[in-house]
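One protein chain omitted, others in place.
Coming up: chain A.
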């Protein structure tokens, strides 16, 4: 392929802003420019040293302060095919007709440094390794479903992730605080399972707790609900209403879930209010879920403060 040398225009992409060293001017006798203000400005100097070109300019900024601009260019000589070299010497036209040689700052600038973010398989593999032992632990737990008393394996239990660990805690806490103090804590997680078996099966709305109070949400007895409302904080961004429903349903019937979401992105803001029909359910939910790890975050559950308005 026939090649022809051509000098590329100074690659301003390599332009480095640095304090200029003392360089000898090309023309020793630089005529000075006198501006209206009476300041004496030196003419721009251009020094070519090997493949480094340094341009030193002096300007007045808006406060009439004299500023020195030192620009350093690396001159690169590229080999290109004849046609390309010929095209490089084409005259500019159109809107660029009167542009000086080299890139015009009005149309061409260097942007900030960006890096290509590499997505490697390694990261994915690590994640999988972290997850695997957890799954194994869950699988080893029990043979029959201890969580919801269903006739399936515990691993298959739909409440496995949410309810399992929760019940343990709950059992411990209830064991300590509730009436049957004789029972050794954690000996038998019986008390916690009661509400579960209640909600495990589908119950028609009419038969549910508080179901007799039909159309209640339309009535202005919100006050009563406030007493049974809990505030959940430190939720992950990906949390959805359905997740919360799944998480809190086992404690009792829920009248309302409010998950604070970002208006623009639709992502959770990290807190939610859950209103139960009964205050006891709410109390148990606080005892059961507070400090419970959910989606790698430790949940904080407390009574919601009555709204001020």
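Simple rule for what comes next: contacts are C-beta pairs under 8 Å (C-beta built on N, C-alpha and C of every residue); 3 or more make two chains touch, one makes a residue touch a chain; residues count from 1.
Convention: contacts and distances are computed from a predicted model.
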| item | value |
| --- | --- |
| Name under which UniProt lists the unshown chain, selected from "small monomeric GTPase", "Eukaryotic translation initiation factor 3 subunit I", "Protein YIPF" or "Exosome complex component RRP45" | "Eukaryotic translation initiation factor 3 subunit I" |
| Full-complex contact with the absent chain, from A:83, A:203, A:260 or A:298 | A:83 |
| Option from A:43, A:104, A:233 or A:290 whose C-beta touches the chain left out | A:104 |
| Where the unshown chain meets chain A, residue by residue | 8-9, 11-13, 78, 80-81, 83-84, 87-88, 90-97, 99, 102-104, 106-122, 264-265, 267 |
